[in-house]
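Just one protein chain is left out here, and the rest sit where they should.
Right, chain A next:
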Amino acid sequence: MPFLPATRRDRRTRPVRRRARRTPPGSRRARGVRVALWTVVALCVGSYAASLLVPLYFQVQEQRLLIVVSGSMSPYIDAGDAVVMKQIENPAELRVGQVVSFWPQDSEVLQTHRIIRLEILPVLEQDESTGRMVPKLDEATGEPITRPYIFTKGDANDEPDPNATPVNRVRGVVLAVHPGWGAVLGWAHSATGRFVMLGPPLLILAGMEVAAVVQARRARARRPALGIERSQVDDLLFE
């Protein structure tokens, strides 16, 4: 055991409890600023997280959220609304009057309109001799090959849609409409929305880190030297 100076014997009987250094209490103003900044960070990040969780919530239930950008189904669905859509597994689930989302025959853009008629049409081929379209026959059974179609119309449109749509191009049936959700979620998921909602928190956090580094350096500069040489410590330790 190393020899300890007599003046420190008392201390040996009383273990010294070490506590972590406490940062000096900031002024009320500084604390308020930190609280405000952290509030901004929490609000922005929390809002963005909510915008991700909402569609995922529906996806977990095997549904999808569709943002409607056209007003052809007004007033039932307005542009900027979001609809909850469920994919259909069986064409027999379709009914006249249902609102469905589908890809029209002439487009790869999803459209949401109401079914006004369901019909089974024959698949046609041109008779080379007469030029007329005749039903195509199944080679195995000799029966005409048919295909189910939906005829649709937007509630706000005067005329039905020009083309019928095969049922296999129906994406899903609309279960519910949430007014205004589409505009909010669409913006949040856009590049602009991500930048606005996540950029400020990252800037704030970076700024707080820089401020902490500067503050730590200033604190070290102000701290007095201990007055103990390194060689003295080594001597005591390895004696």
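Please note the rule applied: a contact is a pair of C-beta atoms (placed from the backbone, for glycine too) under 8 Å apart; a residue touches a chain by one contact, two chains touch by 3 or more; residues count from 1.
Here is the rule we use: contacts and distances are computed from a predicted model.
For the chain of the complex excluded from view, the name given in UniProt is "SipW-cognate class signal peptide" [choices: "ABC transporter ATP-binding protein", "CheW protein", "Ferrous iron transport protein A" or "SipW-cognate class signal peptide"].
Among A:Arg31, A:Arg95 or A:Arg117, only A:Arg117 touches the chain that is left out of the view.
The set of chain A residues touching the chain not shown comprises 8, 11, 16, 18-23, 41, 45, 48-49, 52, 55-56, 58-59, 64-70, 101, 103, 105-106, 108-112, 117, 119, 121-124, 133, 147, 149, 151, 159-166, 168-169, 171, 182, 185-186, 189, 194, 198, 201-202, 205-206, 208-209, 212, 216, 228, 233, 236.
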